[in-house]
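One protein chain is absent from this view; the other protein chains keep their places.
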Amino acid sequence: MLVDIRVQEETFSLDAEIARLAATGFDVGGIGAFIGLVRGDAGLAALALEHYPGMTESMIARIVAQAGTRFDLLACTVIHRVGRLPVGAPIVLVLCAAAHRGAALEATGFVIDWLKTQAPFWKREDYPDGQARWVAARESDEAAAARWDAGDPSEA
Amino acid sequence: MLVDIRVQEETFSLDAEIARLAATGFDVGGIGAFIGLVRGDAGLAALALEHYPGMTESMIARIVAQAGTRFDLLACTVIHRVGRLPVGAPIVLVLCAAAHRGAALEATGFVIDWLKTQAPFWKREDYPDGQARWVAARESDEAAAARWDAGDPSEA
Amino acid sequence: MVEILYFAWLRDRLGRSRETFVLPRDGGLSVRDIMDGLRRRGAAYEEIFAEGGGPIRCAVNQEFAALDSPVRAGDELAFFPPVTGG
Partner (left out) sequence: MVEILYFAWLRDRLGRSRETFVLPRDGGLSVRDIMDGLRRRGAAYEEIFAEGGGPIRCAVNQEFAALDSPVRAGDELAFFPPVTGG
C-alpha cells in the first residue's frame, strides 16, 4: 500500500493528489475521498488549527496502516492543514484507492472517523470581534469511531 | 439541495467541482467523493462507454433525489463520462456535500451503488489486438445496491 | 407506431440502433408481444430475444419496464443489456 501523510499550512489540490494515485499503477478502480471544510457556524471568522508535531504523523500512519489491514487498499493519502483557516477553506483530505469501490469508500470513512478521535489536532474558533473559543470534542465523534469495532488504532 | 448532473465526453476537475460546491454557502462541513477510474485489467487498452441519452439523466436525477430524501445533503454533483476512455482515465465522479461527514460519505455510497445498477450506461472493453467485449453486469453490484433497503430509485 | 431503440451488444448484433414497429389497430400489446413480433424480422432478432441468449432489460418511455408492461402508440421502447456504468 502506498501511503502519503502530510501536515501542512498550504491548501491541497485533489486533482494533483488523484493524478498521483492514478499514476501509481492501473489497478486502481475507485478512489473514495473525504474533504473537510471550515463550516461557517454562527458568525465564525476562521479556525486556528494546532497539532502535536511527531505524534500527529505517527497516529495518522497507524490509522492508515489499520485501514490497510482491514480493507483491500492500494493507496491512501491523508493531508491535514494547520494554522489559520478562513470559513469555507478545506481542512482535511482523505483519499483511499482500491480496485473496487466498496473498500475505497469504507476505508475513507474508517480513516476520517479515527482521525477525528485519535490524531492530536485542536481547533480554535476565532470570531470577528476578537473572541476565540477552543472547540470541545464531540461525543458523536467517539461514537462514530467506535462503530469500527475492534479497530482502534491506538491499541494497535 | 443543489443538484448538478452531467454526462459528457470531457474529463472533469475535482478542484473545480469542490470549489463550486464550497461557494454555494458556508454550511458545508464535509464533502464525500467517489471517483471511478478505468482499471487496467488483463491488457485492456480502453473502455468505450455508451448511454441512453435522456433516460440516463432522469435516472441519475432520481437517484440523487432519493439520496437527498434519505440523507441530510446540501448538494450533490454527478458527472459520468461517455466515449472512449483509456486505462487510468476517470469515468465517474460523485460528490455529496453536507454539514456533517456521516451524511456526506453515506450518500456518496448510496449514489454510486444505485448508479451502477440503475443508470443506463454500458461499457465495452477494447483490447490492443482490436478485440472488443461488452462488460457483463455483476451480481455484486445488485447486492451492493440492495443493501440500501427500500431505497430503490426506480420505484420512486 | 412505436419507436424501438437498441443499445450495446443488442445494437451490434442487429446492426441498427433504432427502428419502428407499427401497432395493430386494436392496440393492447405488451413488451413481450412486441418482442414476439420483432423475432419474425430475422435470425439476429431471434438471437437477441432468445431465452438464454443473454439477459436483456427494457424501458418504456425511458422508465425500466417489465415484459408484461403495456406499450402504446407513440411510446419509446428500448432494449438493452443490464447496465454496467459507474
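The chains carry the letters A, B and C, assigned in the order they are written, with residues numbered from 1 in each.
Here is the rule we go by: a residue touches a chain if its C-beta (ideal position, glycine included) is under 8 Å from a C-beta of that chain, and two chains touch if they have at least 3 such contacts.
Remember, it's a predicted structure, so these values are computed and weren't measured experimentally.
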{"item": "Contact set of the excluded chain (shown chains only)", "value": "A"}
{"item": "Absent-chain interface as seen on chain A, which is shown", "value": "36, 49-52, 54-55, 58, 80, 91-92, 112, 115-124, 134-138, 141, 154"}
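The criterion applied here is as follows: only the chains that are shown with their structure count from here on.
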{"item": "Remotest chain, chain B as reference, centres from CA atoms", "value": "C"}
{"item": "Centre distance in Å when chain B and chain C are each reduced to the mean of their C-alpha atoms", "value": "27"}
{"item": "Distance from the mean Cα position of chain B to that of chain A, given in whole angstrom", "value": "23"}
{"item": "Residues within chain B bordering two or more other chains", "value": "36, 112"}
{"item": "Set of chain C residues in contact with two or more other chains", "value": "86"}
